[in-house]
Each structure stands twice: as C-alpha cells, then as structure tokens.
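Sharing a structure with you now.
For this view, one protein chain was removed and the others were kept in their places.
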Amino acid sequence: MAAASGRRGAPVRLDGLRKDFGSSVAVDNLSLEVGAGEFLTLLGPSGSGKSTTLLMIAGFVAPTRGEVFVSGKPITRKAPHERDIGIVFQHYALFPHLKVFDNVAFPLKMRQQPAARIAERVAWALDLVRLGDLGSRYPHQLSGGQQQRVALARALVFEPSLLLMDEPLGALDRRLRETMQGELKRLQRALDLTVICVTHDQEEALTLSDRIAVMNHGRVEQLGTPEELYERPQTPFVAEFLGESNALAARVLRRDESRAVVRTTQGLDMVVAGAAPAGEGEVRLAIRPERIEFLQEGEARDNVADAKIDEVVYLGDAVRYLLRIPSGETLIVKARSVAGGGPRMGDAVRVGWSADAVLVYAGAGAASANGLPPPPKAGEGRGRG
Amino acid sequence: MAAASGRRGAPVRLDGLRKDFGSSVAVDNLSLEVGAGEFLTLLGPSGSGKSTTLLMIAGFVAPTRGEVFVSGKPITRKAPHERDIGIVFQHYALFPHLKVFDNVAFPLKMRQQPAARIAERVAWALDLVRLGDLGSRYPHQLSGGQQQRVALARALVFEPSLLLMDEPLGALDRRLRETMQGELKRLQRALDLTVICVTHDQEEALTLSDRIAVMNHGRVEQLGTPEELYERPQTPFVAEFLGESNALAARVLRRDESRAVVRTTQGLDMVVAGAAPAGEGEVRLAIRPERIEFLQEGEARDNVADAKIDEVVYLGDAVRYLLRIPSGETLIVKARSVAGGGPRMGDAVRVGWSADAVLVYAGAGAASANGLPPPPKAGEGRGRG
Amino acid sequence: MSLDRTWDSPGRSASVVLFGLAALVVVFLIVPVLVVIPISFSSSQYLEFPPRGFSLQWYERFLDSVEWTSALWTSVQAGVLATLLACVLGTAAALALARSRFPGKALVVGFLVSPMIVPVIVLAIALYGVYAKLKLVGSLAGLVIAHAALGLPYVIVTVSATLQRVDERLEHAAASLGATPWRAFRHVTFPLIRPGVAAGALLAFIASWDDVVIALFISGTRSGTLPKRMWEGLRSEIDPTIAAVSTLLVAVSLALLLVLELLRRRSARLTGAVAG
Partner (left out) sequence: MSLDRTWDSPGRSASVVLFGLAALVVVFLIVPVLVVIPISFSSSQYLEFPPRGFSLQWYERFLDSVEWTSALWTSVQAGVLATLLACVLGTAAALALARSRFPGKALVVGFLVSPMIVPVIVLAIALYGVYAKLKLVGSLAGLVIAHAALGLPYVIVTVSATLQRVDERLEHAAASLGATPWRAFRHVTFPLIRPGVAAGALLAFIASWDDVVIALFISGTRSGTLPKRMWEGLRSEIDPTIAAVSTLLVAVSLALLLVLELLRRRSARLTGAVAG
C-alpha cells in the first residue's frame, strides 16, 4: 500500500439542506453528520433525493436552503472546483483522450504540482489500486473493473478531504462487484477516508457502509448501521427496501406489556413480541423470509401454520419457497439448501416463526406491496436511473 | 391467464454446431437436446460461445457446420423470418414508433392475420403479461419491467414453437428481477413453452432453468439441473462460475476406497470423501463457503481448523467472513446472520467442514483464482458484454 | 440514479456569448435580407429603403411576366424532382453503406459525397462539357440530374447519421417476428429514419432551389431557374421585381425549414426523444 498519505478524511455535516425544483421538493430539510473516516451510504429508490443531495455536496446543485460543512467550515458557496472533494462517478467518467497516467495526474496538474511530485503521487495512487503497470493504456483498453479502479485512483490522488461515490459498483458484473466491494472497503479503512456513497442497491449499501441513511421522498427514513436497519427497521418502507419482507395488514385483538395477538385481514392469528402500537388497532406486519422455519413433526414455535408449497426457487446456497397458508396468505420463506433434499413444489408442510420475528408498525393498509410476488406490477415504480 | 394457446413448445436439437470466425472457433461441435416445454439456459462468461449459439438458432449467424432441428425438422437453411421463433432481446428491442398494441400485433400483421383475430390475440397476450390496459402507450412511456413484459407478449403472441431469450433480466433492477423471475417461470410452465435462454448471470440461470448448460471456450462444460451443477460441479470452472468456492491446490497423501487425505500447497491437511483421482497426486479442491461451519467448543467435524477473522461483510440474511488459518490459507465462510451476535473481525474461531463438502478435481494448480478475494485483479477478464 | 443534467452552472456567461454572436450574425446577414422584404412591398418605382408606401406592384409584375413565372415553374420542377431522386438514391446508399463492409468502402463514400467537396464552378464547367455532348444542356432532365447529384451528399449524410442511432437489433427483432427484409425496412427501419430522410430532403431541395452557378451553365434560356433569371435581371437592368423574387425565395426556404422542425418535434414527442 506504499507510503500512505498523511491526511485523513474530514468530518462532514449537512445542516437543514433543502432543494426545490419548481414546486416539488427534492430534498427536504436534511441534516446529517458523517464522522471523519466514516463510510456513509444514502440508500433509496430513484426520486428519493439521494442524488440531489450528493450533487449539492459536490457543488453541482445549489441548495435552496441549508449549509454543507466540511471539517467544520461551510463550503456551500464554493464552486465545485474549489471544494477539494473526490468523486467516483457512476460510469467512471474517465477522460477518454488521456492515458491512465494522465487521467490520474489530472487533479495534480490542475493544482500546478511539479512534474516529479506528480509522477510520485500517480505511482502511489496506481499502486494503491494495483494498476501500477497500466499507466500507459487508454481507458477504452481497460476492463470495467480496471476503469473503476482508475476512477478511484484519480479521485484519491489529490488526497481530498471527502470522497463521494455514485453507484460505484452499479456498472459491474455481479462477480466483479464482490471483489471490488472488498477492495473498496479495505482502501477506505487503510486511508481512513470519509466516504459518502449514493446507491439504490441494498447489497452495495449493506456490504460497504459503516452507517446507512435510507431516504424516501427527500427525507431520511432511518439512519443506522447495516445490522440496525436490517434487524430493526423502524418503518415498513425500510423493512422492504432493505432485504425481502412478508408484508401483512392486521388488527390487534388483545395485548399485554410484552406481547400482543393480531389477526391479519385474511384471518391468520399471530403472536407478536413487544408492545404493539396503541390506537385504532390497525397495524402493519413485516416478517423476514429467513425467520420462518420449516418444522418437523412435534416442533413448536410461537406461531405455526400449515402450508402448501406453490413455488420453489433454487438459489444455490439457499432456496426460496412461496407458500400458501389456509387463510389465503402467501408467505415467502428462505431456507438454506439441503443437499439433495428439502421440500418440493406441492408438498404440504408446517412452518413456524417466533413472536419476535414479526415487526409491527402502526397504520392501516399492507406495508406497500413492494417486492411481494403475486401482483407483478408491484415494484415497477422503482426503476433504475 | 385467459384462453391458453393450443400449441405447446417444440423439442429442439442442436447437432454438431460449429462456428468459426476467421481462425478462431466460437462454437465447437455443440450438440444438445432441449425437450418440449423445457427451460434450458446457456450460462457462461463472455466469449464462451453462448451468444453465437443463440444467433445460429435464430438464424442471424450461419453455422460453419452442424444442423438445428425444431420438432425434428432441420431449419438451418431457413431465413430468420421463416423460423417461427420468438426472441426476447436483451434491451427488449421494442419498436419505439409503435404503440404497445401495434408492437404486439406486429408478428400477426406480418402473417397477414385478419384484424379481428389480431385484436383478440393481442388482448390475450397483453392479459398474459398483465398489461391489458396499456395497449395505447408508447414504449418510452413504460417502465423497464413493463417494457420487458411487452417484449415477452410480442414474442409469444404468434405462438412460436420456441422462445429464445438474451439476458432477459439483465437490464432490470435487482428487486424487479426477482418479481420478473417468478412471472417468467409461471408463464413458461402455464404455456408449456420451450425456452433457450442465454445469460452470464448465475442467479438468473439458477432460478429460471430446468437445466443449465455451462459453456466455456465454445464447449459445454457441464449440463444438468441447477442442483446437480451446484452440488456436484464436474470441473473447477463450473464450481467457481456457479456460486462461490474456496479453491485450493493440493497433493494426495494417501487414499483408500472411500476417502483420501490431501495436503494443500500451504500445508493444510484435509480428509476428502470419495476416491480421489489417480495419477501424480496433484489435485484441485473446491469448498463452498456455506459448507464451512463455526464450531462450538468440543464440536467435531472431519476437518477442523483454527482461524482468525480478517473481514466481516454483513449481507442481511447472511454474513460472509474472510478467515485466515495458521497454514496461511484464506477461507471464505458464509453463515446465516445471528441477530446481534456472531463472530467479529479479529476474533479467533474454530471452523470445520465434512469430508464430502470438499470437491476434488484432477490436475495441478489452484482452480483458477476467479472470485477469490486477495489478488484483486482476479475475475477481471469476465467483464460484461 | 445518476448525477443528472440539471445543474445550475455556467448558463449565464454562455448566454451572453450566444446573444453577442446572434447579434453579430443578425446585423451582418439577417438585417440586409430583411431589408429586401419591405422594399419588395414598396410603391416606389426604384429600389429604395425605407419604402415610401405599400403596394404589391412588384409581385403583380412578377406574376404577369411569363419569363418570371416560367422560371418559377422550372425551379419548382427541378427542385422537387431532384429532391425525390436524391432521397431515393441517397437513402438506398446510406442503408447499403451502413449494412455492408467491403474493401474500398471509404473510396465509394468519397465518390458519393464528392459533389459536396468539388467546387461548384468546376462541377459546372465539367458538367457543361459532358452535357453538351449528351445534348442535355438546356433540358430539364439535365438540370434535375445535376441538382440531384448536388443534393445526394446531404441525404446520405443525414440518413447515415440517423441510421447510426437506430439499434440494429430492431431489425433483428422484426425478422424474428416474421418480417421479410423489405417489410422490416418498410415497417421498422424507414419510420425510424424518416426524420433523417426529411432533413436530407430539405437540404437537397434547398441545394437545388439555391443554385445559381450550375443553372447558369447548363439550363438553357427556356429552362432557366429563378436564381438564374434573377442573375440575368441584375445584369440587364436594376429591377425591383428582384426584391419580390428574393422575398419569395427566402419565404419558401423558411417555410420548408419550419415544416421540417414541426415534423421533427412531433416524431420526437411520439417516440420519446431518441428512437431506438
């Protein structure tokens, strides 16, 4: 990793950022602190305001209100080229007419560094991304993963106080993505970089981030570590955007301090842990598919249901089942694959899940149908782009 | 699903197909049978010949040698428009100047069907993909998933004897992809379609296919059901292309009929099941990350190792660990996530795996480094495209 | 979701530069041309600006003169026929060029677009030499062929550019759906390249409508075009009818441009901006 840089990432603070486009609010009073050396991801569907936020930090969009602080100093009135922020763009935005070396040297040339210093820094940056020997290639002669690493080297070579990334792995192959995830994470830790990353890809967010801010309609729905968000999503939106969920609408039948019994609209009764929200009694439920287990004869759980297997999808290390239970609900269940075994399509099975596997939210209506199979129009709104 | 069609998919046979481009062989003596109503996927990296094979079946590329049979009749000399094969193209290739209705009606108009019949069939096809009410939109007014379904309706409306698909889900969002996978599969079963699909995405292949042909260098490396390929890959290439694998080079120390003991190049001894290949004694090993388990004090397995956790990647329903064992090897281990628990970075742990979790292949050298983290240049060759 | 194209930046200074330029061009080109228009409606007997009163006398004189009206008719005939010829040949050539690969292709392209490169006066002299032998001088056919050749490069260039943006997979899709190559062209390719063909047609028509030099050499007295007749008019006497004819020439060119722009917008609206 050669002579590491002396600088470390700066802390960043967004203070009441707001952006209106005409009469629509793209980002609504967004405040956020990112610690020095932290990797924070803005995760959300398109139109959630995450890209606009990134553009405001980078200086390409002027906020309607609010202020961006880097190392405690406001930068909102600076032009993009004065901000000292490295950006890795979605499709890398490498300069096609410049060799790899000159691409990486670009920010140093703009800063009028002496040639010797440039050569040394570029070599350092290319070594950092393990492309030391490709300096004389043109970008179009590189593979997608190599281009991505050149973009990274170019964004890091001038030791910016902050690194922004826009869907950094989106253009890569599934396989390559896994390799690059590890590499990115390692670099970020080694150089102690402050990174703000924008993505709509939950896996990218989970694997890279120290903390994730899930955005929706210009606001942060929840901010926390990947585990916090996955295990304890605070809204149905977060539960479904991050990982798969069985979403059900239900009514509270009775409750005590630690438990409640709810009945879904289709008539399935269920024990749920924790104090169910007060009020009308209408609630929304979410259950992670991997929290539902197939039960052997005689095994018991807080909640148990008989079911028929409608569909079996083999995923290699896991299997996803679509079950129909007598009340009419469809449940997604995800289990580890059992070599040469496991239930098959059409089988009658018994499944169970514990009371604390059920997440309960106040409010009527099924937690939006996103990601749930039967109505195939669901999830359409969440296109790329 | 409305009045289903009377026809079902035809059986397809590829007989000794070969295609040379100049001096390079794109497809090499490929023979394959696809049953009526079967979903077969050609899976492979770019340059493996899978796309050329699809183009030869469609009639856009003339084979150098060999014959394509549909329903037992040779079609190799027919022009593409005489072949009666439906194709779903990678980016859908919808006609941008025609409304959805006219896009779907196109093949019927080309066949000079009467207007009433066209209206009826188009309505059937649009209902099939649940887009009945969008006939008067233009393609650019639809979301990616809707466009995909229009392309499907258009390829199915003339009841082709065979449906070809080129990376059918590649342009969709991860979330939408899961929804469409289910829908595609359901349609294929309901209409009893014969489908040949081309993809480089292992997940697409696993979830959709009845059988998968893994291609490499113009040849089929292995043909079988998703489970067969994942559980019993016959070559290191298949083991690594389909799912993740720990690849190790080793030498056979001793063997009997049912077991053998091997020693990796770094000096880790391991018991493996089955008769190890005869010969020199040089073998290649592959172990699925999810077959390696964390052991409690006192638990035993065929193979056991102490390890230090180098890296923890949280995936939501699972966690991927990178372990370093005393002999120096790095192992990837994938385990279900344990709410609020599980080993952490830097922890010392004990892991174990059974003898039959180790796949053994003849031949020297580590099964190519693809997908294995430390040298990050690995896996680069497998770009998109 | 990508960093999109809506940032608020250098718009302002860009607009200043743009307006400055537009102003320059307006002063040096548009104003002189605009001056011709009021003159053509003048009630005066002389070319003068500003005109003293309004009258249509020069347009009446234009319409009453057999010389002028027959020149107009020749211009229209030559323009329309040459445009048709250039469009058919140019579209075919563009398609053939886009879909085939052979050695010497660059040379063939060079030949096809050479009328755009060879100085028009050289072309005129050369054509005159050949046409004299073929007895085509003074014939409408000769003029149409020469003007079609002038327009051909425009059609080839615009159609080729449009073809580049049409995904070849659309033609594959049409074939897979049962369309013969001709039907695939008629129902898929042609509708998608129509904007390019229309733009090429406009440029080809204007090349013909505009041409002075070739018309002077190869159109005879009976078959003179409007610009040729204007040229001769300027030689003999200063006739304010010229102003009326100029106005007419400009009006036709602008009207065609307007029609083209409206067609383009409609097709962009229908197909969602970029076809393919």
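As written, the chain order gives the labels A, B and C, with residue 1 at the start of each chain.
Methods note: a residue touches a chain if its C-beta (ideal position, glycine included) is under 8 Å from a C-beta of that chain, and two chains touch if they have at least 3 such contacts.
In this text, all values refer to a predicted model and were calculated from it rather than measured experimentally.
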item	value
Missing-partner contacts on chain A, residue numbers	58-60, 79-87, 89-91, 93-97, 106-107, 109-111, 138-141, 154-155, 158
On chain C, residues whose C-beta touches the chain left out of the figure	2-3, 5, 7, 9-11, 14-15, 17-19, 21-22, 24-26, 28-33, 35-36, 49, 89, 92-93, 95-97, 99-102, 106, 108, 110-112, 114-123, 125-127, 129-130, 145-146, 149, 152, 161, 168-169, 172, 181, 206, 209-210, 212-213, 227, 230-231, 234, 242, 246, 249-250, 253-254, 257, 261
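Following the convention adopted for this analysis, only the chains that are shown with their structure count from here on.
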item	value
Top chain pair, ranked by how many C-beta pairs fall in contact	A-B
Centroid distance [mean C-alpha coordinates] between chain C and chain B, Å	54
Whole-Å separation of chain centres (CA-atom averages), chain A against chain B	25
